[in-house]
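What follows is a set of notes on a single structure, which appears directly below.
Every protein chain but one is kept in place in this view of the complex.
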Amino acid sequence: MATQHSRSAARLMMAPAVILLLGWMLVPLTMTLYFSFKKYLPMRGGDLGWVGFENYIRFVTSSSFWPSVVTTLTIVGGVLLITVVLGIFLAILLNQPMWGQGIVRILVIAPFFVMPTVSALVWKNMFMDPNYGLLSYLWEFFGAQPVEWLSKASMTSIITIVSWQWLPFATLILLTAIQSLDSEQLEAAEMDGASAPKRFAYITLPHLGRAITVVILIQTIFLLSIFAEIFVTTGGAFGTKTLSYLIFQRVLESQNVGLGSAGGVYAIILANIVAIFLMRIVGKNLDA
Amino acid sequence: MKRTYGALLGACATVAFASAAYAETITIATVNNGDMIRMQGLTDDFTAKTGHEVEWVTLEENVLRQRVTTDISTKGGAFDIMTIGMYETPIWGANGWLVPLDDLSEEYDVDDILPAMAGGLSHDGTLYAAPFYGESSMIMYRTDLMEKAGLEMPEAPTWSFIREAAAAMTDRENDINGICLRGKAGWGEGGAFITAMSNSFGARWFDMDWNAQFDTQPWKDTLEFYVGMMNESGPAGYATNGFNENLSLFQQGKCGMWIDATVAASFVTNPNDSTVADSVGFALAPDTGLGKRSNWLWAWALAIPAGSQKEDAAKQFIEWATSKDYIELVAENEGWANVPPGARTSLYENPNYMEVPFAQMTLDSILSADPNNSTVEESPYVGVQFAAIPEFAGIATEVSQEFSAVYAGQQSIDEALEKAQAITNDAMEAAGYR
């Protein structure tokens, strides 16, 4: 069906998007690479000459580097796990007959509309504050010692906040997918005496495969670069410094653009490793 | 042209039109502190006097720093006036990034600015930012609880007295903590407090060759004392408490003592916000007898980025906002207790103001801090709770994060000090000091 003519037309139509994104990728990337080989200190007169790989070595050998990689991956992994598992549960639940389905759906997807800054502020001040937070009242009410969430359970807290924001997205996609599941197939399986866990494992879960892949892919892209949630809540303290937060500290707080740029290159490498890893799964599951 | 015309019409409708011909709109970046918000509310007075309009960019402190630093170091020109502190001003001034404020008008009376403030906002004797308000730190304490504990606060207490008093005032049953102090990570939060405190224990950030000093005994003493006292008598979760958190704790009657910025005095004595307004006493920040007290020195000041197209209008605004008349204006509208403190000598000669209970102690605290000579042993840097070098903010934020992890019980003091030493030396090496 595709003629030579339509092929070139197709290329032409793709051109604006591709060229724009190429520019958006290449210009900052080139500049980041350029800065990463420079001693570039805005507060000390800017460009102080080429330094080879010094920034790269310094960034990796800093005691904060590996912990920040681990933190980044823990947050991404933790949030993915929670949102996917709870998302599947919610999707199945919301697909059942009930009263007020529409309203429940609205309630569940609401957090997705809240800006990250606002949700971090609300959680930090009104829920996790050790003195005035609602959670500490709740703990006290049950006679427990209130938890100092953002200092002593910092990773749990951040993963909770971010999961709360992304659960609606996962639920929405999984719900759409589950709605397309043939209910007759499930009923037939039930007739044949397949137990509920079996029906889930052999029919529902495989059907959701593509949707889960999509959720993981999209969320990973967004989660790798989360920033506002950490900036607002812990400011990178208590072991919550992600790689992008470490870069922020190098570039803006320490005013060392060269060092931060080297960090940026590492972040791109990490993102690509994760991406390749993802593509492997996606490639299998998402025959685009 | 169109804008001038519009402003001209507007000005005719109100009062002045002589100056309206030059009417401009200036953009000011500022921090969302109470005094600045009050200033925004009074902008109409400035517009009426000069015809210039003002657009405000009000941001939370950390966001503000990030925003103005990016803009000034790239010469972005997004702001005509920036609100900056005593840390940034000398560094930016030295880089030639700020317009020198050496031609302010006669009636502005630049010599009236408190010498400590003018000194901290200058580089090589040239003033680069005008102080909007200045502060030191001092002890604010509950007179009723102190009495109940059977103690009397000296004018200039020692740390061991404070620790003892804190323990005596603590009443966990009734949710009263003997002492509330900053523990929150960030160089301007807990970092500022612990650095100022360490001065009184004989510690310093760097020796004369810019070597980090976290491996020395005074730092260990400081942290051990702080952590010991806070665990005995501090509030739960103090590792995340900064100025705001402690302010609301104190206002809710949950603190016996609080050592923090002198500007807090007007908040804790304001009966609208504070449940303990009528029982607050003040004292100088504590020492250990080594000759340095643990109070800091800070000013929020207004500066004009070099290259601003609206330098004249910006200067007019600075003269207005940091003038004696402005202080009068606030006093008229909000009362003397709410005027921006700590910037002008004349304020502390005003009998109306000296009736305010914390006025004298604020002045005494400011006068007892010396940025040029803040440590017991000689140090190469200027600044009390910071070192005025460009790398400090980054280093001190990371170091204070290590300290906060100690406060939260996640690592030992020795571990934190070891990491602090490594972080600091590494960063100083990267910057080419060592």
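Some notes on this structure:
The letters A and B name the chains in turn, as written, and every chain counts its residues from 1.
Definition applied: a residue touches a chain if its C-beta (ideal position, glycine included) is under 8 Å from a C-beta of that chain, and two chains touch if they have at least 3 such contacts.
Everything below uses one rule, namely that contacts and distances are computed from a predicted model.
Between the names "Cytochrome ubiquinol oxidase subunit I", "LuxR family two component transcriptional regulator", "Dehydrogenase" or "Mannitol ABC transporter permease", the one given in UniProt for the chain missing from this structure view is "Mannitol ABC transporter permease". Summarising the interface, subunit B meets the missing chain with residues 27, 29, 32-34, 37, 40-41, 55-61, 63, 66-67, 70-71, 74-79, 243-244, 247-248, 251-252, 264, 267, 273.
Listed for subunit A, the residues touching the missing chain in the whole complex are 1-2, 6-7, 9-11, 13-14, 16-18, 20-21, 24-25, 27-29, 31-32, 35, 42, 90, 93-94, 96-119, 121-123, 125-127, 132, 134, 137, 141, 164, 167-168, 172-173, 175-177, 180, 210-211, 213-214, 217-218, 221-222, 224-225, 227-228, 232, 243-245, 247-248, 251-252, 257, 260-261, 263-264, 267-268, 271-272, 274-275, 279, 282, 286, 288.
Here is the rule we use: only the chains that are shown with their structure count from here on.
For the pair subunit A and subunit B, the distance between mean C-alpha positions equals 37 Å.
The residues of subunit A lying in touch with subunit B in their complex are 41-46, 58, 62-64, 129-132, 146, 148, 150-152, 231, 234-239, 241, 249-250, 252-256, 259.
Across the interface of their complex, subunit A is touched by residues 62, 66, 69-70, 73-74, 91, 95, 184-186, 235-237, 239-240, 245, 248-249, 254, 390-391, 393-395, 397-398, 400-401, 404-405, 407-410, 419, 422-423, 426-427, 430-431 of subunit B.
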